[in-house]
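First the structure, then my questions, so here it is.
With one protein chain withheld, the remaining protein chains of the complex are depicted in position.
Here is subunit A:
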């Protein structure tokens, strides 16, 4: 080994990068569990009942949203997006954080795209025939 040649410091591994389909903030991490109030219904207190009512309504809305997504699967859906864009496609699925929507046969001015991924933040509304 020639003098003056330095050995690079060893590393155990590289830093973990972002997950592609999730925004992170793992709810099973020790910090999350310790610092976030439990979502389980606790014994009601006077101020607790207003929170519980809001929690119940939120849970109901969330359930309705998820059931809508399920119902939409396989159907031809109209997506109204930003910049006055309106497209039709067959809805497949969304990812866990509803960041992306997987669709087939997306009708665009450039032709029909067999498989595509729509960014949820670009979508304003979606409508379909039940």
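For this structure, a couple of remarks:
Simple rule for what comes next: a residue touches a chain if its C-beta (ideal position, glycine included) is under 8 Å from a C-beta of that chain, and two chains touch if they have at least 3 such contacts; residues count from 1.
Everything below uses one rule, namely that contacts and distances are computed from a predicted model.
A chain of the complex is left out here; the name its UniProt entry carries, from "Serine-threonine kinase receptor-associated protein", "Translation initiation factor eIF2B subunit delta", "Spermatogenesis-defective protein 39 homolog" or "Small ribosomal subunit protein mS25", is "Serine-threonine kinase receptor-associated protein". Although one chain is not drawn, its touching partners on subunit A can still be listed: residues 6-19, 23-27, 29-32, 34-36, 99, 121.
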